[in-house]
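This is the structure I have questions about; it appears just below.
With one protein chain withheld, the remaining protein chains of the complex are depicted in position.
And now, chain A:
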């Protein structure tokens, strides 16, 4: 990275690292639709520094576009909407290249679509229902992630479609520490054995990192239980550990027993005294058949992890980062070094195995040592998300089931409409458009007439499921149907900006293989600012 690029991206590299930034700079994004939602999505992606983008739309700029789209101005009225946005998008970041295609997304021919589908992530905005299903199925068949986003009045939807998405770093905010209290490695055992608490001055004792106190308490605990392998595995036993630790305290020169390291030891007991295991989600990944066959880097390293854990008592490689704890410099840095060195050694072993797997599968040198090391550091937090092919019937049935399970259909006091209801009525509005060629609440048709027609579409969606209309329909408040007509397909800039911001971040998650994407559909209700997630 040049020093300018380094500075430009500094605030975000602190979040997703150089490797995340490199993935973004290699990503190409295709956005179908150049209305406010499309350009707001692209805004955050151009700023983040994607490699390139393509925006597809054949609309002609009208005054209302200038009223809600920041990447158009008055002089653009009458021009091609996709073309007019290009320069204003690109000027935000000279490193990003962008193209436009002056074609209606739904009118793309096979050739054009095949070209566009070479992108890293495809985003569709406010797509017509039939074309949405078509492009989603097509992208699924290619295995390229697709996001369908909508901004409609005061509600929005983001539907993330992936066939398989692997996550090398979920950025779990509160990972449990990897201290190996139950299975210490030799260098750690040595340091514990060298430590004799009785020989320490009070000052030294109060600067003893709590991990050493834990090991000493565990020795005592095992003596008390007359079992050399005992390990506290319930509340009562962790309480015993705490009492043992508390008894180790000695007064300082002012006579007080207070000491930060003992306090830290106490607060961290519950999180620290857990047996070292492989989390279930990771076990499932290592048992996945893709480990045995795939030639993708993620799965090759997973296969190496699987073999590593087989040879290492069912453990993952050590994370190698020691939590911060009160200590003198010498002992903390020595511990940190011990953990770091051990993690490095184990990651080197995993790396050696990946090279073996690469050879077995007849693929070249694709995994670097650094990539492998980073992977091992987060090995207990890897994830895989799998999606199913697009199926409108399934989406609707899932929503209806959810509506059936709602406790009461409407909370009269707060007027709050469940997210599932909004989503169903939103789909009904798109069905309305598919059948009548316009959205409810547009073209000057009085809202009450369109409300009636929209209500009929809601009913016919309910009929697609196994549930009876009589049972479900009363759970769809008429006010929600009326509200959807009131929206009249308006695309408020702020709602587009909200949904576009979320969509851009989902693209970044998909492009970097970091963080957990929405699984799989989000409904944003701007009336209450609540978001609900559904797996449709």
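As a working rule, a residue touches a chain if its C-beta (ideal position, glycine included) is under 8 Å from a C-beta of that chain, and two chains touch if they have at least 3 such contacts; residues count from 1.
One rule holds in what follows: contacts and distances are computed from a predicted model.
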| item | value |
| --- | --- |
| Protein name, per the UniProt record, of whichever chain is missing from view ("Small ribosomal subunit protein mS25", "Exosome complex component RRP45", "Ras-related protein Rab-21" or "NEDD8-activating enzyme E1 catalytic subunit") | "NEDD8-activating enzyme E1 catalytic subunit" |
| Residue in contact with the excluded chain [from A:49, A:98 or A:124] | A:49 |
| Contact partner of the left-out chain, one of A:66, A:230 or A:473 | A:66 |
| Contact with the hidden chain (one of A:149, A:168, A:502 or A:536) | A:502 |
| Candidate in contact with the missing chain, chosen from A:13, A:144, A:285 or A:424 | A:13 |
| Where the missing chain touches chain A, by residue | 4, 7-15, 40, 43-44, 47-49, 62-64, 66-70, 73-74, 91-94, 153-154, 158, 170-173, 207, 324, 327-330, 332-334, 336-337, 340, 415, 437-438, 441-444, 447, 479, 482-483, 486-488, 490-495, 497-498, 500-502, 504-505, 508, 515-519, 522, 524, 526-531, 533 |
